[in-house]
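A single protein chain has been omitted from the complex, and every remaining protein chain is retained in its original position.
Letters A, B and C mark the chains in the order given here, with residues in each chain numbered from 1 onward.
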Amino acid sequence: MSQSYRLSDKGRLDRSQKLTFTYDGQSYTGYRGDTLASALLANGVKLVGRSFKYHRPRGIMSAGSEEPNALVQLETGPRTEPNTRATVVDLYDGLTAASQNCWPSVKFDVQSVNQKIAKLFPAGFYYKTFMFPASWWTPVYEKIIRRAAGLGKSPMERDPDSYAQKFAFCDVLVVGGGPAGIAAALAAGRTGARVILADEQQEMGGALLSDDALIDGQPALDWVAKSLAELARLEEVTILPRTTVSGYYDYNYLTALERVTDHLGPQADDRIPRQRFWKIRAKKVVLAQGAIERPLVFADNDRPGIMLAAALRTYINRYGVLPGRQVVVFTNNDSAYKTAIDAHTAGAVVDIVDLRVDPTGPLVKQAEALMIRIHKGSAVVATFGKHAVTGCEIAKISADGKSLTSDTTFIGCDILANSNGWNPSVHLWSQARGKLTWDAEKNCFIPGHAGPWLPVAAGSGTGTYDLGNCLSQGFAQGAAAAQAAGFGSGEVPKTPETEPLVEGPERMVWTIPGKKPLGHGKAKHFHDHQNDVVASDIHLAAREGYLSVEHLKRYTTTGMGTDQGKTSNVNALAIMAEIRNAAIPEVGTTTFRPPYTPITFGAVTGQNRNHLFIQERTSAMHPAHVENGAVFEDVGDWKRPWYFPKTSKSGVTETMDEAVLRECRQVRETVGMLDASTLGKIDIQGKDAAEFLNWVYTNKWDTLKPGRARYGLMLNEHGMVFDDGVTTRLADDHFHMTTTTGGAARVLGWLENWSQTEWPQMEVYMTSVTEQWAVCTITGPNARALLADVTSMPLDPETFPFMAMQEGTVAGAPARVYRISFTGDLAYEINVPARYGLHVWRALQDAGKSHGLCLYGTETMHVLRAEKGFIIVGQDTDGTVTPMDLDMDWIVSKKKDDFLGRRSFYRTDTKREGRKQLVGLLTDNPNFVLPEGAHIVEDVKPKPPMKTLGHVTSSYYSPNVGRSIALALVADGIKRKGDTLSVPLMNGHVEKVTLTDTVFFDKEGARSNG
Amino acid sequence: MKKYSIFAIARNARTHHENWERAWRSPDPKPHYDVVIIGGGGHGLATAYYLAKECGITNVAVIEKGWLGGGNTGRNTTIVRSNYLWDESAALYDHAVRLWEGLSDELNYNVMFSQRGLLHLAHNVHDMQEIGRRGNSIYMNGIDSEFLSPEQVKEMVPIINLNCRYPVMGGLLQRRGGTARHDAVAWGYARAADAMGVDIIQNCEVTGFKIEGGVVKGVETTRGSIGAGKVGVVAAGHSSVVAEMAGFRMPLESFPLQAFVSEPMKPIVDCVIMSNAIHAYISQSDKGELVIGGSGDPYISYSQRGSFDQIEHVVGPVLELYPIFSRVRMLRQWGGITDVTVDRSPIMTKTPVENMFFNCGWGTGGFKATPGSGHVFAHSIAKGEMHPVAAPFSMDRFHTGALIDEAAAAAVAH
Amino acid sequence: MFLVKCPWCGWRDQTEFSYGGEAHIARPLEPGQISDQEWGDYIYTRTNTKGIHAERWVHTQACGRWFNALRHTVTDVMWDSYKMGEDAPTPPKDWDGLTCCDDHKKLAEGAKK
Partner (left out) sequence: MAKASSLYPGVTIETPLSGKDPIQADGVTITELPFLGKVTLRGNAADPAFAAAVKSVLGADLPTQPLSSLRVGNIRVFWKAFDEWLIWTNEDAQIQLITDLNAALSGIRKSVVDVSDYYTVLRVDGARSRDLLAKGCVVDLHPRSFKPGQATGTGFHHATIFITLADADTFDVMIRWSFADYLWAYLADGAREWAPA
């Protein structure tokens, strides 16, 4: 059976390109220009999926992105995609798709038993049961529910395709490439304005693609082609087919998803991004998205073969598919007559079932002239067919539309097209904070008061269905938008000739009566096909008091499917309005939330993945670190050498502990070198620089002599330590500040904030110079000898004392050498402009060979500083610690009346006794290394809860002290030095610890001079 | 209140579900109530419920300017946990978790509290120190807490990419943590409170207060004045606005927080996974949607929406940790207004106005605390003194400096 | 992503800026002389206005300068920005937070024509 439902003489297909595809394991053919849905229908495939809750057989309901039913699992392996709407998949050769949410097969689905007991699954049933026994919820009930729910399956492999983002700017963005949108783009484009025209379909033309309308006496599609050709010639116009504008955000910022290669399938050129995510900033926006047809809510209106009237017409005219032989068109309006007429002309036997007792209008006349049977004042009240519709029963209905007034008549049919009128697509209008107005004549919401960014709407999206009016609206809005953006005179192009649309009024029957009262019997009146929400669910929600539209939505899940209720929301509102016997606008509308249609996470992320996810910042010496086999630590975005494991001749590589022990010993025995380039560095200049530092540090800076350095603590206004570092006075009005690696940006921001906003009168300028300077820190007894080999600077302690700086050359490169120490040993921090960093590092490495130089990383740095009780902000402090808590009163100036944070010291809680304070800890077992984060208690209980006194902030094995050492924040710790406390661990072990001073090594500080 | 059960459903099925009673009445406001609760979200309704259930105060009104649970209750990512750093927080949040554990039963309304486990990932040394400290602190408070190795993380979350930009070094697991059905919490409390006589009044906005000699006497609303013996304000993002009506300011700022869900899929993520270093957290709802959130926008706003770049900053990390979701689609995004304090801990407090109590500042973490917050707040209002669990969270901590800084340990220099 | 008006660089994408909280909160001149309560209010208490909010921004990624701005916190529309030390501009009494100062200027010019 090959495309036996294909019409030979219709459709916009390239029949020269025959495409083969597979659905549920069976192979079919279609043509370039088909969607998966049209190709399936051409091959007579109607049953394509199972519904969410009842697992009822479902088919193709629409021909567009509003599709609630025909969701398939597209492709397999790394490129598989769940919940893909068959109606928007452009067919390509080799396409593979499968039905989802059914097992073992779509034809025989075990869970379709749910239909039998559907009575037990009214809206919100799960809130009322599965409560006994309570312990069963997660392991039993919920497991079952989770398995049953969920539609398609997630991919299980990494996505092989690439994605891109594009920041675009334009004067006029036109959303929608139908007649109104094309007209708007023409009017705007001709003014020279920058215009973007985006449409979600594979080709522009919108409704005209399914229609036989004339423009200026010629086929409308000729006009479309002519217009697109003109637009293509306009340099500043960008035409984006297959591009869905998904979100409308503040200040005319709109997002759009362009499907660049999806229609080519996996064979596409892998250099080209699969999808491009546009982030568009527009001066003006014209919304011309068209309208979506509403289904009628009648008994068992969900069988495969039951579809929207306009969709059937699209399949016939655009895709050359007549998916059935016997067609029933069930309608409340004239527009569906076009479908009936086209189906009739295409060779189908057609019955029209019209709710209206006395439909008028030319289309009705035309249908009558064609001898199409029209059943007036009638409704479809039942449908039949297991896997596809085979027939329906119709009956006359009462004037109030609530009951049947005749016996039912059976009509055989394999397609049941229906129309309940139209909903303009107002999603983006609403996303842009625009109000919606209920048009009582057209029975739909139309754009009302515009949101702040004043978009304009044109075409059927405003409830205007006459082609001429759509065109003239488009031209007018396009010209006006361009003018508002500063282009053109606002002159509106002349609208071409079209045939005026004459239609009779609709008849609204929001719930079509069935043979039994609503909710009785087996029949179901679906309004949300995907989530299986039926009219009686709305009645139940109302009955139970879930009256607000949001409660209705959340209680029944109506409109919460992957289609976001494009076909169901208004029907649901209207039914609720009837029940409450209120006007529809009183019931309200739920907020339309982005995206308009679902967008792939991959596209949103674009290139920001894998190696481009977050930058890896490295110093100028990084190549050397790699050569030296460093293992790196992530510190913020920086990659810093963590330790340098050695590999023995026999090929055995040191563990982290082994490497760190060796590095720790060797630094204190001979000399070690650390890359300290990542520390934040700030150049501070101006005559008030010293006074400024007096404000931002706790100690005094005006007394510091040029060429000398000082350590400082920085507090926030809460009085808590938030950064520290050594700052050097280069000249009276010039300082070089260092900060923590992670704190660099925060500190600069903090300084700029105060100098710009609070003390603008102070003459001080800050400039970040972090990367300007590469820093090699050499420390250890041999540091002076090593440095002497590569510099001619005087290094004797008298001319170059501790906490001093001098300039000169090191290894031939210009350098600033700071004699400051974070290890307690003799140390030099050699700063050179980054371009020289690698050269100087290598020179020192070479020279170091004769001095027993050892490279060390951040872990050894941490151990060595802990041996000396030097804090790490962020490890030994946590934003709740004052200088006094750190036993660092000495750094808090008593001479200054004020500095940032000072006042907070005097708050009752900050000055109270018993605050947590930094102390040293020595374990009873000298070889036991406490886990960092372990808690300290007075007395141990058999099991928690236990009152804790504080926690271990730093803990290491120190080869130089010859035992484990730790720092901890302990309540009243400073007073309690000497006390013995306990550290109960989560594994049950309890370690006794003694509170000590924080300095474990070289207490008298003899080593800093080498 | 007619009991909900499978039998009730079967019984009602026979009558085509036409005899279900209303879950709660919609009464007109009475002239006077012993207690008026401002704010019909989870916390407000829970407060009313416990006032009626445990404090014998049933002459209570909950007034809500919109629809029940329309604020952050209906806009959060439904995560429940109690693995907090400080003792005060642990006491409060674990009190809540213990109430969660019996809540469906207590309310005879299935709130679908699902203890599927909540996992915090550590991506660097600083993270490891942070979870090390928090894990131990939680353990010392008698709350369940386990450290996982990267291998154990992989076992629990097979789809995770351990070796991402910031390789996963370990995890902190609270098995008692999980998720719950957010709307059901509001509806369950409303139904149960209503059954005890509490008036739930929707579409009723507060416009001012009647305050005499520093004592609150009543509430002015869009549905007239309502006398009140005591007033409890549980207005989340709008707390500052309500406080202004009462004549004082709060140490609060209201920030947008966004979240989004994917299309529904068959079960793939079984627990809740949070990541500090790369701000993103993810779980999968019973419907099959991935529920994803991250950090909030940096500016104050009442617009109930945020900027799209915040969404991007969450999707990126999600794909870094779970690359297989690249072709999965975002279905729906939304935003809420979170009332944030400087120490990221809530405020439960007396106010400068006598008999007026505030419960706010829950920031991004309010949902998980709903039962505990309502419970201790109800007792505080009834007694006129803050409940011991609530006491540390009173407003004066911003003057004494006794903050409960849950923000501190996580985000600091290194 | 709304736009922020830098007094020097003009309307630019919000992502280029950093938010600095409520504007016009001066640091007490003599912290020693005020109560814990007053000091606490200075550090922690904020107006958190629903409506027209005077706030601070800094153009982090471009000129790096701090400035003040008026923004409607219900719509996130910025009315106008002003340099540190300058007086706040005054939006029209009836400003609903739906248009910015430059739109108003345009309208006014339009009216003249």
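By our rule, contacts are C-beta pairs under 8 Å (C-beta built on N, C-alpha and C of every residue); 3 or more make two chains touch, one makes a residue touch a chain.
All values derive from a computational prediction rather than experimental measurement.
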item: Touch partners, limited to displayed chains, of the chain removed from view; value: A, C
item: Per the touch definition above, residue among A:Lys116, A:His520 or A:Arg835 touching the missing chain; value: A:Arg835
item: Full-complex contact with the absent chain, from A:Lys119, A:Lys376, A:Arg617 or A:Lys911; value: A:Arg617
item: Residue of A:Leu36, A:Leu467 or A:Ala813 touching the missing chain in the full complex; value: A:Ala813
item: Residue among A:Thr767, A:Ser850 or A:Asn1009 touching the omitted chain; value: A:Thr767
item: Options A:Leu7, A:Ala134 or A:Ala168, residue touching the unrepresented chain; value: A:Ala168
item: Touching residues (missing chain, whole complex) on chain A; value: 162, 164-169, 194, 269, 271-273, 281, 606-608, 611-612, 614-620, 637-638, 683, 685-687, 763, 765, 767-773, 809, 811-814, 833-839
item: Interface residues of chain C (partner: the chain not displayed); value: 8-10, 12-13, 15-16, 60-65
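Note that only the chains that are shown with their structure count from here on.
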item: Length of the line joining the C-alpha centres of chain B and chain C, rounded to whole Å; value: 31
item: Inter-chain centre distance, chain A versus chain C - centres from mean C-alpha coordinates, in Å; value: 28
item: Where chain A and chain B are represented by their mean Cα positions, the distance between them in whole Å; value: 22
item: Where chain A touches two or more other chains, by residue; value: 249-250, 253, 718, 904, 907-908
item: Residues of chain B whose C-beta touches two or more other chains; value: 305, 307-308, 399-401
item: Partner chain C, residues of chain B touching it in the complex; value: 238, 240-241, 249-254, 298-303, 305, 307-309, 341-342, 398-401
item: In the complex with chain C, residue positions of chain A that touch it; value: 249-251, 253, 281, 433, 451-452, 717-718, 749, 752-753, 756-758, 760, 897-898, 902-904, 906-908
item: Chain B residues within the chain A interface of the complex; value: 4-6, 8-10, 12-13, 16-18, 20-26, 66-68, 70, 74, 87, 101-102, 104-105, 108-110, 112-116, 123-126, 128-137, 139-142, 145, 147, 159, 164-167, 178, 181, 183-184, 187-188, 202, 262-268, 278, 284, 286-288, 305, 307-308, 311-312, 315-320, 323-334, 397, 399-403, 405, 407-409, 412-414
